[in-house]
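Worksheet: the structure to be examined is printed underneath.
Excluded from the complex is one protein chain; the other protein chains are retained at their positions.
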Amino acid sequence: MTLHALAAGPVVDPTSASGVFSLLWLVIALPAAGALVLLLGGKRTDRWGHWLGVGTVAVSFVISLVLFFSLLGRDESDRSIGQHLWTWFSAGDYKVGLDLLYDPLSALFLMLITGVGGLIHVYSVGYMEHDPRRRRFFGYLNLFVAAMLTLVLGGDYVVVFLGWEGVGLASYLLIGFWQYKDSAAFAAKKAFVVNRVGDIGMALGVGLLFATFGTTSFAGVSKLAPQASGATLTAIGFLLLLAACGKSAQFPLHTWLLDAMEGPTPVSALIHAATMVTAGVYLITRSNFIFELAPHARTGVAVIGCITLLLGAIIGCAKDDIKKTLAGSTMSQIGYMILASGLGVAGYAFAIFHLLTHGFFKANMFLGAGSVMHGMEDDVDMRHYGALRKAMPVTFLTFAMGYLAIIGFPGFSGFWSKDKIIETAFENNTIVGLCALIGAGITGFYMTRLMLMTWFTDKRWRENVHPHESPAVMTGPLVVLAALSVLGGLLLLGDWIVDWLSPVVGEHPEGHLAIPGIVLSLIVLVVVAVGIATAWFFVGRNEVPDVAPQRVSPVTRAARAELYGDAFYDAVLVRPGERGAGHMVTFDHSVVDGAAEGLGRSFNGLSGGLRLLQNGYVRSYALSLLGGAALVVAALLVVNI
Amino acid sequence: MPVTPFIVLSALLFSIGAVGVLVRRNAIVIFMCVELMLNASNLALVTFARVNGNLDGQIAAFFVMVVAAAEVVVGLAIIMTIFRTRRSASVDDASLLKY
């Protein structure tokens, strides 16, 4: 199974589930049942609903752990397990089964989703305590978890698509959870619409898969992929890339992610940092058997990753909103993952590795930001923070762990994962490597800026704001996630994760760099240090202005405007669309309505004339009766003659 | 005894009754004209009974009379009610049910 790694991706050839693996469906079914109970149960479940939400995910996590260790105990060549639940639909020879595929890749995702998801559920119990619609929130969260698990467990592109749309729906519902806020409703709509563009890519890609191979299951496609023409595979690759761009907020479909921060912070942590936005990386990694045969599509993936990692980082530098800064950072980090997965067999494992560590430290920091907001009366402007380290020490310490992890401080999880990506990028192409290197520097800058503005410098708190530490139900998950942020690098111990994933993504021979790896690591550290120093130079040394200064360089202004992504779409799509809609409305009013209403009016007039016949005089009616009788007699006579 | 003259008389009386319904406005007179029409049809029935040589026509005429009696009772009661509320027996006054 691992021998034809270079020519094509490994063939997915699952053995059917037995023993403990037959519990696989429960992992999805539990949160799904939770969502069902919470959303249909109504007010009756208000009192204990959130604990049900936590419980289902926790049990799923336990099952995931059991499954993972069972998988560890299996032979390396035997670690791909399929479970056929039922045939979803069939048309002729084409069958779509509700098939689950459990292999090393989905095993990691399962633990990430249920583990981090479970922690965020616990955190939400505290965070949403005063929200009257908390039960519904947990219903949506459970729905999301179920959909996300379907996405990563699906053994067929169509099943993946089901989960793909499910997480989109949950994301929409949760971004717009506070739908009474206009901004939240608009953000939810925007996320939905932009995601739709990506989803079209997914739908077309799956359609093209079916047209080419006659099947959409991973097993079938991976077996038949080498027979397809290069052009077809490239097209499929680009369509799947479009799908990934939409879901993972990659350039050019990145504009929705910053607005999505309107949702409750646990949502931002779970959906828009740790799990859903990484679905694009999963899709590309899972489809490695296609991308391995489509080098052009792979180049496209790498280019998109490069652009996004710089774009997100630059946006992150200019934002004063703590959640938007983190969102920019998320874009940038996912850019790294996409970049890594665009590098082929050498990169997949590191993409997934970075995905896991990022899931830990970014969820940690988002929840930390939520904790800060919790103490600051839901203020998100970092210019109103400052010197919070004493007020909320636990949050500060856990946040610092996340910070050190993301900038790549040696020993922390981010150091290992990012370093590996940069290294692989340099092996592949110097320009790509330089992009990744610069991105690391900028990461150092904006994260340090965030740290300084929030935790250090002077107090700039608004009146009547009394920061306080969050309750244990919120800090508990923070501590766990902080620990994971620190220790996540252990996964790379002895190249464990690379070996673990090799049955899925193939094995890559050790690359050869012009310079030794340790030297490159040092260079990266230097670049990051420069970024940190610059941040200290700008932010830590001076007083932080209460409002953002207006006289700034064009670069800053562009970054504040999110590099004009929204402005571009406004000018190119939204406004012409609105104008077109306006014309259509005019057309509808004048021509369509005119025709319809004209018909109506003419009948109205006709009826108005005819109704005069109903004059209320019974003798008139009798006259028409007699006239009719006369006609009948006349007709009879005519017929008889 | 020829048949046609009777039938023609019946037709004439029927038509006169019909025109009476149309031109008169007093509800009671209109009712009388309706009775005239019923009687005209009875004449035809009795005549046809003679043509056919059995008594079915006469029986039919008999039933027509019964129905006419019932109809007159109810109809006149309605006219009374209308007259009581509207102080008028003209059918044109009861023309509220219109466009």
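Order of writing sets the labels: A and B. Residues in every chain begin at 1.
Just so we're on the same page, contacts are C-beta pairs under 8 Å (C-beta built on N, C-alpha and C of every residue); 3 or more make two chains touch, one makes a residue touch a chain.
The working rule: contacts and distances are computed from a predicted model.
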item: Choices "Elongation factor 4", "Cytochrome c, mono-and diheme variants family", "NADH-quinone oxidoreductase subunit J" or "ATP synthase subunit a" - which one is the UniProt name of the chain not shown; value: "NADH-quinone oxidoreductase subunit J"
item: On subunit A, residues whose C-beta touches the chain left out of the figure; value: 615, 617, 619-620, 623, 626-627, 629-630, 633-634, 636-637, 640-641
item: Interface residues of subunit B (partner: the chain not displayed); value: 1-9, 11-20, 22-26, 28-29, 31-33, 35-36, 39, 42-43, 46-47, 49-56, 58-59, 61-63, 65-74, 76-81, 83-84, 89-90, 92
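The rule we apply is simple: only the chains that are shown with their structure count from here on.
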item: Inter-centroid spacing, subunit B versus subunit A (mean Cα positions, whole Å); value: 86
item: Residues of subunit A touching subunit B in the complex; value: 611-612, 614-619, 622-623, 626
item: Touching residues (chain side subunit B, partner subunit A) in the complex; value: 18, 21-23, 25, 91-92, 94-99
